[in-house]
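Removed from the display is one protein chain of the complex; every other protein chain stays in position.
Should a chain be cited, it is by its letter among A and B, assigned in written order, with residues numbered from 1 in that chain.
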Amino acid sequence: MSTSAYRATLAGPTVRGWLRRPGLLLSCLFLLVVAVAVTRPSLLAGADPLHGQIGERLRGPEAAYLFGTDHLGRDLFARVVHGARLSLAATGLAVALGAVTGTLLGLAAGYRGGVVDAVLSRLTDVLLAIPSLLLSLAVVTALGRGTVNIAVAVGVGSIAAFTRLARAEVLRVRRSDYVEAAQAIGIPWWEVVARHVLPNSAAPVLALVIVEFAMAILSVASLSFLGYGAQPPTPEWGVLIAEGRDHLATSWWMTTLPGLTVVALVVSLNRIARAVQGR
Amino acid sequence: MTEHKPLLEITGLSVGYPSAPRPAVEHLSLRVEPGQVAALVGQSGSGKSTTATAVLRQLPPEARITAGAIRLDGLDLTQLSETRMCGVRGKHVALVPQDPGSSLNPVKRVGEQVAEVLRRHCRADRRSAARQAVELLDRMGLDDPGRRARQYPHELSGGMRQRVLIAQAVATQPRLILADEPTSALDATAQKAILDLLDTIVRTSGAGLLLITHDLAVAAERSDTVYVLHAGRVVESGATDDVFAEPRHAHTRELLASVPDPQAPVRAPAPGSGAPLLTVTGLSKQYRTGWRTPGPPAVDAVDLVAGRGQTTAVVGESGSGKTTLARMVLRLTEATAGEIDFAGLDVRAVRGRELRAFRRRAQIVYQNPYSSLDPRFTVGQIVYEPFRALPARQRPDPTEVVPDLLTRVGLEHALVTRRPRQLSGGQRQRVAIARAIATQPDLLVLDEAVSALDVSVQAQVLRLLRQLQDELGLTYLFISHDIAVVRQMAHHVLVMRAGRVVEAGPAAQLLDTPRHPYTRALLDAVPRGRRRGTATTEDRRTPAR
């Protein structure tokens, strides 16, 4: 590493550092816009997402309607912006469920070892043996339709990935010499976990949280698209794309533009996750 | 010495990386004559390996040869096209790599890998190449070469793999052999055998050998000419005997002074009482290989007594069980049988609070100074951490103890806010030592504590350890594979092999008049530094057999 690059890593992000990674900069800016859409949607889109004007049906993208209008004359951009809250709330719930349960199980397996580890690891193997979408579908079948239910379903489907990663990280850090050195000094195990194991395993787990959040956006959208989540006319990203299906031949924007929004968000999140991992 | 053209002549070679402020190799010139050994000596980061990869034109894509020429029999390799270079590699210049463990393709039979060179460069068909490969393996001293040729690399030992790699290198009778640290990954006895083999090949085939090594003793014993490399530049060169007899450059002198002298007298018995601090009886460790199936014992009924204030060294090659033994003493690994008595304390029985109290009295310094320090902590936090095991009221003031500890291990106080990755290897190991002595322990286990360090740093750390022992009356359990280092440290020595103690006794007696044949083999394998007597060039040319 050159001296200047070395100083840069010490000083933290600088303007020039950001400019050298334009992808990361764009990703963060886009995330900021999405954050506004979630918290204050009307700042971005003034139009009513639920009621359209019949005279303005199926208009292509133009200055007045950035994303065009749908078959009921509703502003699609407003529907995408207002749909962010529901879509991302469901995603957040799913990831929270998966991450908390999975990480706790992984910590227990990695740190306790022995029988606990054996049982949890086999359980994870079984969970991974069922494709996660099928597992989610089974949960939806049992709980019934609805946004909260598909969030739970997606969360259950992602537990195994978190368990596996958390366990591997704990084992990696735990086997390292510096953790053993701390134990060899006589530091009690709970302090070793708090001071050495957790801080050193946090970055990969955080990166996985972001990646899984991105994946969960796709899963939630898929389940909504299949019709198990929010029901029309509620704006939700998967539902919006599904509504465009019937107008595929005539109105390309109805599926393409909401879809591109989802893609942009997922790409941005993956880019940020890479940065968290230090790559 | 000779008027003819040299075999390899590097003139004014500079290699740089765009990201690095300084070139990795700067204005380097050297020559290798046919039938002779030229040694390129330097510490890690000095540019030795860059030179070797430059000769083979296998530098990483971002590296640039900015100046100079590399002439093989007058042909400048830096000017060749990649396609023509492919015809030079393996045919005229061959490589004997550093790590035999990872240098053979794990999914191909070793015979095929040797035969591949013959088929590429000597127009041999499949069958004759296979036959020649077996002959080569035989010449390299592999037993049952026909069977070995059909085996995969993981079925061979490190020494055998290095013989396969040498067979592969000499198959085409190349003009030049590059040996990049050919023995640094091998045990001492295998090291000697491989160096002997390379010697014989050079003498009989007339090829030139460029021997790249960090080990001055190896260079002194095995080379005709030597080039000392420091920070990318050759600081001294000449006939090996001259350079080592009368080093002119300060760096060469420093390197030579740091090399443990294999003939040096062992340490005089310490003035301390020498009463036993640690007594180990019949200690064993048996790992289970499968469900309930016991494997071979890693440590088998070992007895050991460590006298107070003295150094007890445990010597052995990799896999001998020496580290497992040390870890059991510290209760980092549970023993399966035997007793450990530490100043009257039954170590195997202590639990909880008592165990933590014991841990403060018996500390460890690990081999790898990179992995034994938490990367997120500062030097100050690392050194103070042992006191956090105490109840809050009994913890000393960090502003008093931390500077004191840093001074003791010879570190400047300014380093206190640095993090491990901002320190050199030697500095890290000093931090690890400061942490280990913070609780004023009686026993310090040094588990290969200096083997990852460059030789000059190693000498400094060894000096520090001896000084601390004298000042603090510490008892050392010194785990090492390196007899020369043990000689400088030990009062008592145990030699271990395959989990058992083969010989034990006072250092002077054991190292000067070994009784067990294995101990003798270990001692014989240590490079003498200088060839016995002052051999002339004539003598060296005589074949060994």
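Heads up, the rule we're going with is that a residue touches a chain if its C-beta (ideal position, glycine included) is under 8 Å from a C-beta of that chain, and two chains touch if they have at least 3 such contacts.
As a convention for this text, contacts and distances are computed from a predicted model.
S.K.: Could you tell me which of "NADH-quinone oxidoreductase subunit D", "4-phosphopantetheinyl transferase family protein", "Peptide ABC transporter permease" or "succinate dehydrogenase" is the UniProt name of the chain missing from the displayed complex?
M.R.: According to UniProt, the chain not displayed is called "Peptide ABC transporter permease".
S.K.: For the full complex, which residue in B:R31, B:K48, B:R71 or B:H121 touches the chain that was left out?
M.R.: B:H121
S.K.: Would you mind spotting which of A:L58, A:L133 or A:L206 touches the chain that isn't drawn?
M.R.: A:L133
S.K.: Can you say which of A:A84, A:V193 or A:V262 touches the chain missing from this structure?
M.R.: A:V262
S.K.: Give me the chain A residues in contact with the hidden chain, please.
M.R.: So the residues of chain A touching the missing chain come out as 121-123, 125-127, 129-135, 137-144, 156, 164, 214, 218, 221-222, 225-228, 238, 241, 244-245, 248-249, 252, 255-256, 259, 262-263, 266-267, 270.
S.K.: Since one chain has been left out of the picture, which residues of chain B touch it in the full complex?
M.R.: 56, 58, 86-91, 94-95, 97-99, 102-108, 116-117, 120-121, 152, 154-155, 165, 168
Here is the rule we go by: only the chains that are shown with their structure count from here on.
S.K.: I'd like the Å distance between the centres of chain A and chain B, where a centre is the mean of that chain's Cα atoms.
M.R.: Spacing between the chain centres: roughly 48 Å.
S.K.: Which of the residues in chain A come into contact with chain B in the complex?
M.R.: Its residues touching chain B are 1-3, 5, 176-188, 191, 195-196, 199-200.
S.K.: Across the complex, what residues on chain B touch chain A?
M.R.: Spelled out, the residues of chain B in touch with chain A are 19-21, 330, 332, 355-360, 363-364, 366, 368, 371-376, 385-386, 388-389, 432, 435, 439.
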